[in-house]
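With one protein chain held back, the other chains of the complex are shown just where they sit.
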Amino acid sequence: MNKHIFLATSVALTTMGTVVLADEIRVLNWQGYGTDQDWAIAAFTEATGHTVVHEYFNSEQEMLTKLRTNPGAYDVVLINAAFTPQAQAEGLIGPVDSSLVANFSDVSENMATNQDLNAGGALHGVPWTWGLTSFAVNTNEFSEMPTSIEVFWDPAHEGKVSIRDDALEAVQFAAIATGQNINDIQDLDAIEAKLAALMPQIKTYWGSENDWNQFMAAGDLDVATFWSGSASRSMASGLPVQFVVPDEGAIGWLDGLSIPETSTKKEAAHAFINWMIDPEFYVKWAESGAPASANAKAAAALPDDAFNKRVLGDPAVVARVQFQRPVSDENREKYLELWQGLKAAQ
Amino acid sequence: MKGTYLAWVGKAWLGLILFFLYAPIIVMAFMSFNASQYYQLPFEFSLTWYEKLGQNTEILNAATRSVLIALTTTVIATTLGTAASLALFRFEFRGKRFLQVMLFPPIAIPWLITGTAMLIFFYGVGLGRGTPSVLIGHVALALPYVIVVVSARLATFDVTLEEAARSMGADSWTVTRRVTLPWIASGIIAGALFAFAVSFDQFVVSYFLSEPGDSTLPVLIYTSIRKGFTPEINAISTIIIVISMAVMLFAARFSNFGGER
Partner (left out) sequence: MSTVLARQDRLKIASLLSPAYIWLTVAIFLPLSAMLYFSFLSDVPFGDAEWRYTTDNYQAFFQTSTYATLLWKSIKLGLTVTAVSVLVGFPCAYVLAKVIKGKSREALFLLVILPFWSNSLVRIFSWAIVLRGNGVLDLGLNAILPFEVDVNLMFSTPAIVIGLVHSYLPYVILTSYLALQAIDDSLIDAARSMGANKLTILWRLILPLSLPGLLAGAVLIFVPVVGSFMEPRILGGRVGTYFGTVIEDQFVAVFNWPLGAALSFILLAVVLLILATASPVLRRAQA
C-alpha cells in the first residue's frame, strides 16, 4: 500500500515536468545507518531507476571535511542538526524543496520547524531520525541495571570502560556527569577533572559501531557510551547488551538529510530523501534496529514492544534529555584541546 | 660453523622469527574459515565468508582496481627507474650526487606527510582526488626503490664487457639491449617486485587521494577496520597471499636474488 504511494509520488514527480533521468546518486553517511540497507536501495532503484553509491564518515568533522574537499561528489548527506547551521553558513548545503518531498507533511511539527535545520531561514535538512547518546552495559556483568552515570567511575569496572574518541561527545558526556547544561558549559575545569578521573578506567576508545560490537563480543568491555539506534541494532543482532538512560540524563540529537549545494542530481536526491522518510522504509528498518523516526506517521506505525517506542517513547526518559545545539568554533577548539591533552597524558 | 652447536641455535632462531612473521598471517587465513562474524573463538569451520566475498562487488572491484593500479605503477616506475639508473651509472656529470640524494626524501619522509602534501597540491592544481592522482603518487613512491635496487645491481656490472662489445662495433643501443640489460635483469625484476609491493600495499597515499566509491583494496580494508570489518576481508587477503606466493615462486625461477651469486 505504502509502496504504491511511493511509486505514485515518483510518477507524479516525473509527470510534473521535472524529468527524472536515471542518475547515480552518492550518499554520505555513517556506515550501517539506514540509507545503505540493501533492500531499501534495491526498492528505490526499482521505483525510480536511480542507483545509489555510499561513502562513509566517522565524525561530523570528517563529514564536513569531505564536503569541503569534494565539491560535486555527493548528492545526499546526513548531518546532525547541531552541525547544519555551520554547513549552511559555509555554503556546503543548499535549501531543500519540501514540495518535492511528499512525505514531509508527516514529519512532526516541532522537528520540521527545528531552528537548526532551518538555518538561514530556509529548510536545509529534512528531519529524519533522532536518538540519544547515553550508554549500554554488558548484561553478563550486571545483575541489575545501573541507574547512575557514576558506573563509569566505579572501580569495579576499571579497565572495562569505553567512550568514543570524540572531543565534543566526551566533554558533553562529562557535562551530564557533572550536572551541567551540555550547550552552556560553565565549569570546564570540573569537566576536565571528571574526564581525567575517567581515563584510568578506560580500556580503549571506540570509533565506530562495529568497533563497539567487536569489543563487546570479545568481552573487553562492561560499560560503554553508545547511541540509542546502534544499541537497538546490537540488541537485535543478539549481543548481551542493554541501553541505559541514567538519572543524570542523556544527550539528544536530531539527524537531518541535506543536499549539498554542488550536487548535480538534485531531483534524484529529493526523491531519495522522500523514500528515506517513508513510513514503509522506517518500519522495516526498525526491525533490525534503528533510531527513532522524525516522521510521526512512521513512529506511530511501530509495534508497541519496539525499542524506540518502549524506551524513547517514555515521557520520563524524554524529560531527562538535553538536545545538542550548535557549538561555537571557539568552544570546539577548547574542547578539542582539553581532550587531546588528556589523551596525550596517557 | 656448519653443524656446530651455534649453527643449530642460529637456525632455531631463524625458525622462531619465521614463526613470528607468519603467525598473524596464519591467524588471518584461519579466521577466514571461521563462522563467527566477530572473530570469536572457538573455531567453527565455514566457507560462508568466501561465498559472501564472491557476491561482494565492492571488495572485488577494489581488489581489481588495486591490481591494475599496481601493474601500471610497476610498468611505469620500472621503465623510468631503469632508465635513470643507467644514466646515473654510465655518466659522470655535475649535480649527479644531488640527484642521488633526491631519491631519499620519498623513502625517508613518512607517507602520512607525503600523502597529505599530495592531496593539498593536487587539489590546488585542480586535479583533485581520483585514480590519476593515485597513480601519479604511487609511481613517485615506487621510483626511488626501483632506482636504488637497479643501481645496486648495476654496481656489480663489469664495464669492460660494454667496452668489449663496443670495440667489436656494436652501437650503444645494441650494447644496452644485448649486454647490459640481460646482466641487470634480476635487478630489474627485483625492482619491479618492489614497485608492485609498494603500490599494492600502499594505503596512506591512496587513502588521501582516492575518490569516493573508487577506493583501492588497502583503503577499503582500512575504512572497514574502523567501520565494519568482516571476515570477507580475511578471505580476500588469504587469496591474495596465496597468489603472491605463487608469483614469487615463479619470479624466483627467473632471478637468483638471495641465492648463490
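Which chain is which? They are A and B, in the order written, and residues in each are numbered from 1.
Convention: a contact is a pair of C-beta atoms (placed from the backbone, for glycine too) under 8 Å apart; a residue touches a chain by one contact, two chains touch by 3 or more.
In this text, all values refer to a predicted model and were calculated from it rather than measured experimentally.
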Taking the complete complex into account, tell me which visible chains touch the one left out. A, B
Write down which of A:64, A:151, A:171 or A:298 is the residue touching the left-out chain. A:64
Interface with the undisplayed chain - residues on chain A: 58-59, 61-62, 64-65, 68-69, 90-91, 199, 202-205, 218-220, 336-337, 340-341, 343-346
Mind pulling the chain B residues that touch the left-out chain? 1-2, 6-7, 10-11, 13-14, 17-18, 20-25, 27-28, 31, 39, 41, 80-81, 83-84, 86-88, 90-93, 99, 102-103, 105-114, 116-124, 136-137, 139-140, 143-144, 147, 152, 197, 200-201, 203-204, 208, 217-218, 221-222, 225, 229, 233-234, 237, 240-241, 244-245, 248-249, 252, 256-261
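Convention: only the chains that are shown with their structure count from here on.
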Based only on mean CA positions, could you tell me how far chain A sits from chain B in angstrom? 40
Going by the contact rule set out above, which residues of chain B touch chain A in the complex? 38-40, 119, 123, 128-129, 211-213, 223, 226-229
Going by the contact rule set out above, which residues of chain A touch chain B in the complex? 26, 28, 31-32, 53-56, 58, 66, 69-70, 73-74, 207-211, 213-214, 217-218
